[in-house]
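The complex appears here minus one protein chain, its other protein chains still in place.
So that you can tell them apart, the chains are marked A and B in the order they are listed, and the count of residues begins at 1 in each.
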Amino acid sequence: MKDNWESVIGLEIHVQLNSESKIFSNAPTKFGSDQNLQACEVDLGMPGTLPVLNEKAIEKAIKFGVAINAEIAEKVGFARKNYFYPDLPKGYQISQLDDPIVGKGSIEIQLGDQEIKTIGITRAHLEEDAGKSIHDLFENETAIDLNRAGTPLLEIVSEPDMSNSEEAVAYLKKIHSIVCALEISDGNMSQGSMRCDANVSVRKKGEKKLGTRTELKNINSFKFVEKAINFEIKRQISCLEKGEEIVQETRLYDAINNTTRSMRSKEEANDYRYFPEPDIIPIQITSDQIQKIKNELPELPDEKKERFINELGLSEYDARNLTYDLELADFFEKTLVNIDDPKLVANWILGDFSAILNKFDAEANNSKVDAVKFAELLTYLKEEKISGQATKKVLENIWENPDLSVSKSIQNLGLEQISDDNEIEEIIEKVINNNPDQKEQFLSGKDRLFGFFVGQVMKESKGKANPKLVNEILKKKLV
Amino acid sequence: MTINDKTLENLSKLSKIKIDDNLRDKLKEDLNLTMNMIDKINKIDCDQIEELSHPIKDNFNLREDVVSEDINRESLQKTSNKTEDGFYLVPKVIE
Partner (left out) sequence: MNLETLTLQEQIDGLREKKFSSVELVENYISVIEDKEDLNIFVSNDFEKALEKAKKSDGSKKSQEDVPLNGIPMVHKDIFCTKGIKTSCGSKMLDNFYPPYSATVVEKLEQAGSICLGKANMDEFAMGSSNETSFYGAVKNPLNIKKTPGGSSGGSAAAVAANFSSFSTGTDTGGSIRQPASFCGIAGIKPTYGRVSRYGMIAFASSLDQGGILAKNIKDAAIALQCISGYDSKDATSIKAEVPNFSEDCESSEFEHVVGLVTDLIHSFGDEDLSKNYGEAIERLEKLKIKTKEIELPNLELSLPVYYVIAPAECSANLSRYDGIRFGYRAENVENLEDLYFKSRGEGFGNETKKRILIGTYCLSSGFYDAYYKKAQKIRNLISSDFVNAFKDVTSVMLPTTSGEAFDLGSITDPVEMYKQDIFTIPANLGGLPATSVPFGEKNNMPLGIQFIGNILEESSLLNISNKFQLGEK
């Protein structure tokens, strides 16, 4: 971003709560059902049907509020948000306006080594999800599937406290890890159980007044959040520098072209004509209820992070990254059951293990290499029976061949580490003798060439030589 | 007149109801007569009073999180005359 500009970002996150039934009806919420098999008459808005609030939705919302240290409303009322769209069966959405169940709260984020930054959360409220409109199924018609209509949503609104896309992603990840830790949602952005809209504006550095903001929609991954925001910031700066004004509007993110474009159909500002929902008597929440939920709260990501630092000796950086993804943290702890070396395990999980998950598009909880096997592999490494390089190769090998044991894999690949001093000495002598010029250069001061020799030794030993020993012995020999 | 042609046009748009030309004038007249009667409430000062949105306030009801419906899509969709493959159909929307 150009130096004289700064950006202001707020995120609206919609989290689908994982109750068994919908927020206002007892139809199921399971993902993946065939069209309209999970839409009952209440969801369809049929004449005479009425909404009745799911007690779990209240409970899950309170859990979230407690986790972000927010005020929980004593009286929880709902409101009708009126607009017409085919995937909104009643012609209004039951949402909350004036008495959101969760009030002001905050969470903390940290980028790299920078200071911890507090991001404010304005409110979080309950509402029902709409159905889906599918435009490309039939030639002349749009198909409507109302399975999703009535799924409980928790809409989390942040303060405009973020200044760049990295902070936005960090915030999003934090919220994601909290809702997963609380087990109130599976937070799956690709399946739509967590959705993110971004409000973006720019202004000259130092300017107090907020610029006109645009709302970005259709962002369905952490990566796209970053890209969409970055594109939009650039676009707005470019507009303003040309002397154009920013139009307050909703823009759709186009992941294929990495652009945002104006949503023409929503140009006119909607008059939602909110009014209190008469079919739902406001719920009263007691302090006992809240206390009970507080007492039963599971370990939150920040608490887990502290525990990893204080009890397991991990660095702040490692602990933070492990606890962003709770499945990863879980895998980490399961691995520790069979190998007592938190730092080693953390390094490998954040490094090569994550890389493999990425490569094969997998999650830690459906890893082809389970925690027990992983611990076994790392034990071989710890006992210096295989080298670091070898561990990498074996990991990929046992991932692709789940029936293979760790030892068999090492054997097949011939990766047993050479840790015998004599053997290594032999190889080193061979390498030194084969490279007299480099030996001379090293001895006359080109220290960098030490690496060359190490490389040659590793090459000669087909990667099997114990690097630590190679270093030691090479040092002795190259004098 | 509180409700003029422009207001009526806007209300028609908000409520998605087509107003036939031959009804427009009578409709405006009736609506204004009604608003006239309603405007009596303007004179009342009740800044300190709370709204009463629910006549019976304290008996809120919640539902257990249990799936109980056996949803019969065929039976539910009998009331619509434009479905295909279990989808409801509307004219194509371009977003």
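The criterion applied here is as follows: a contact is a pair of C-beta atoms (placed from the backbone, for glycine too) under 8 Å apart; a residue touches a chain by one contact, two chains touch by 3 or more.
Owing to the predicted nature of the structure, the values given are computational and were not obtained by experimental measurement.
**Q** Looking at A:80, A:173 or A:392, which residue reaches the missing chain?
**A** The one listed residue touching the chain not shown is A:80.
**Q** Can you tell me which of A:275, A:324 or A:452 touches the chain that was removed from the display?
**A** Residue touching the chain left out of view: A:275.
**Q** Of A:6, A:41, A:167 or A:197, which residue touches the hidden chain?
**A** Answering carefully, the residue with contact to the hidden chain is A:41.
**Q** List the residues of chain B that touch the chain left out of this view.
**A** Residues touching the hidden chain, for chain B, are 3, 7-8, 10-12, 14-20, 23, 27, 30-31, 33-42, 44, 46, 49-56, 59-61, 63, 72, 75-82, 88, 90-93.
**Q** What residues on chain A make contact with the chain left out of this view?
**A** These residues touch the chain not displayed: 41, 44-53, 80, 82, 84, 86, 89-92, 142, 144, 271, 273-275, 278-281.
Please note the rule applied: only the chains that are shown with their structure count from here on.
**Q** Please report how many Å separate the Cα centroid of chain A from that of chain B, as a whole number.
**A** 40
**Q** Any idea which chain B residues touch chain A in the complex?
**A** Result: residues 14, 16, 51, 53-54, 56-69, 71, 73, 76-77, 79, 84-95 of chain B touch chain A.
**Q** Note which residues of chain A are touching chain B in the complex, please.
**A** Residues 19-21, 25-28, 34-41, 44, 46, 52-58, 77, 84, 86, 133-135, 137-146, 252, 263, 265, 271, 273, 276, 278, 280-284 of chain A touch chain B in their complex.
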